[in-house]
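Below: one structure in structure tokens.
All protein chains but one are shown at their positions in the complex.
Chains here go by letter, A and B, matching the order in which they are written, and residues are numbered from 1 within each.
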Amino acid sequence: MVQFLVEGRELVAEASRDLAMLIARPDDVAALDGCFRAIHTLKGSTGLFDLQPMGAMLHAAEELLAAIRAGRPGHAEDFARVLEAVDQVDRWLDALEGDGALPADADAAGRAIQARMRDAAPALDQAEAQLPAVPDWQLSAAFTGLSGTAIRYTPRVDCYFAGDDPVAIVAATPQLIALSIAPRDAWGELEHYDPFACNLVIEAVSAAPRGEIEAAFRLVADQVELAELTAAEPGAPAGGMTTRRTLRVDAARIDHLGILADELVTAKNGLVDLAIAAEALPGGHTLGQALRSRQAQLDRLVGDLHAAVGKVRLAPLAPLFARFPRLARETAGALGKSVRLELEGQEIEVDKTIVDGLFDPLLHVLRNALDHGVEPVERRRAAGKPEAGLVRVTARAAGDQVVIEVADDGAGIDPARIRNLAVARGVLGRDAADALDDRDAVDLIFVPGLSTATTVNAVSGRGVGMDVVRAAAARLGGKVTLSGEPGRGTIVRFVLPMTMILTKLMVVTCGGERYGLALDSVVETARIAADRLVVMRSRQAFQFRDQVVPLVILRELVGGSSQGALAPRGGAERVVIAWVGGELVGFAVDAIVGRMDAALRPLDGLLSGAPGLAGSTLMPDGSVLLVLDLAELLS
Amino acid sequence: MTVTRDGATIRLQGRCRVEDAEPLASLLHATPGLTVDLGDCEGLHAAVVQALLAFAPKVVGTPSDPVLRDLILPLLAGERQRGQRPI
């Protein structure tokens, strides 16, 4: 039973994920197959126990999905009903876990959901068929000759009690070209007139696209009929009819909201300059102070807004991770290997885009770990390792980033082999390959066209290389690296932003360019007199408090220009002291401009491969600010 | 107060909400022949529109709100017997 509960949860997570995709894209074949399999498996396991209501309900769900797989058109509503059944299973699993039995009302609840699934099919087929060319109601005579979409809205009798205002709803429909309001039933004896019992039928014609009309009526969709009107006059515009079935909030709208919030942040930062300018004016001090205090207020509100928008998009990793156990079992089975999969950190929440975008790259890495990482049983035995390989997929939050690692205890990657392969595939010349240190050599694995598999097989040899994984991580605004030791195993590490959250930046100038540094790593800024600098192991350093801190000339690192000289003797260096990789480092900069909150965007285009850059953001003046990744710069 | 009686005229002023439907219906029922003035009206809840359709008083005044003026008023004023006029 314990096993069933664990497996049941996985299957529920899997089916839910696929169903959610299907609700958004009803024609997603892979998702359809996936959730069909999950539900089929669930039903099978149910048979092992005395869980009749669950079995019967799942059977009905399976039949509905089977019909859709067999060619019946599947609609978002169908999948929503199946999802309802899956949710019910989830609640029953709670009950089984808590009490060891299904709740007393399981039978009735299951039947109700079954009935809804059965009813869904035929009714929806009709409703979702192409719009009728002619409305199936008697159209107002006044509407003849109009073209567009005819709307017939019959509000529920008690709709006023529900807070609806049908006239306001209709008035909000875009591009209304005709309207009529009539009593649904005769008014009757006015002595008994009930002012709060809605007795209206509202008909209208709109020239707006179908999607916009549906959006206007989304809250009362069950009370509305729509039909196409074709103009009596040929050639009249029929109105752009785009059919859209779902009226859920479009992810694109949330994205748009996110972008607007980002831009608001940028716009708000412009107030700082304004405040400084105002303060500089003669007598402008008070105005400047007032501006600053307003700016601080706005700062907080915009920060809250930004965080709220970010949270809308947060989703736990759990459903993503929940898909891996079965996939790992299947893969290991196909390879004839025995592998234990451990998952950790699935409660961590990250941006939905990232959760969605991670599945393919993580799956690819996982398959690699099973295929190339974990050795065949004989070799493991020979190496004195346990027969079953161990693959751990872990997620942890690190500041505003999430670190996801896929670690195996397999053979690891031999840098020498990668060098040879790179030479053999013509990626590098022999000299260049030999000049690479082991870490850089291992990193070659991400170069397109390089795969360590010497045989192509069904599991991972699908023409997808680690270069695709790196590209996928980059698209998500993150990075992927690989480490490990020959014989001991491999770790693939994804470092991804957790949200599109605001990063506090310090803006500095170096060699005439402005750069951003993550403020949370900055400890202090200081002026260090040139004569306080010492040379330690051929590097510049200075005494800061009670320790010696290495000094890095930032303009050398970023510009590579000849202006890398230190300040003349007697002068002083502007130094930003920051934590980098667990130690204090001083960065000499030309000037410190200020600080700002910014939404980092991953780099694209020409800069996408540039090392040492964490991202970019838009400055209030419209210019692009490059944000440095100090740790990577130093590595 | 959005429903007020002024002699033989009922004035609907501001935004008329759902609860205004009852006093309006009550007035129209009690005294047939009253005129309803929408000149200062900024919005009509469906329940109020419904009461105006049911009791069919003479409607005067031109509200400034475009939705009211262009979409709703034609249904209430003049030849409204079928309440169906293209706009």
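We take it that a residue touches a chain if its C-beta (ideal position, glycine included) is under 8 Å from a C-beta of that chain, and two chains touch if they have at least 3 such contacts.
Please note the rule applied: contacts and distances are computed from a predicted model.
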The complex's invisible chain, by UniProt name, from "Signal transduction histidine kinase", "Glutathione transport system permease protein GsiC", "Protein-glutamate methylesterase/protein-glutamine glutaminase" or "CoA-binding protein": "Protein-glutamate methylesterase/protein-glutamine glutaminase"
Residue among A:Asp94, A:Asp185 or A:Asp440 touching the omitted chain: A:Asp94
Selected residue (touches chain absent from view) among A:Ala104, A:Ala186 or A:Val535: A:Ala104
Full-complex contact with the absent chain, from A:Gly163, A:Pro282 or A:Gly582: A:Gly163
Absent-chain interface as seen on chain B, which is shown: 18-19, 22-23, 26, 29-30
Missing-partner contacts on chain A, residue numbers: 87, 91, 94-95, 97-99, 103-105, 160-161, 163, 191-197
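We adopt the following convention: only the chains that are shown with their structure count from here on.
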Where chain A and chain B are represented by their mean Cα positions, the distance between them in whole Å: 51
In the complex with chain B, residue positions of chain A that touch it: 140-143, 146, 155, 160, 164-168, 171, 176-183, 187, 190-191, 193, 195-196, 198-200, 203
Residues of chain B defined as touching chain A within the complex: 18, 21-22, 24-25, 29, 43-47, 49-51, 53-55, 67, 71-72, 75, 82-87
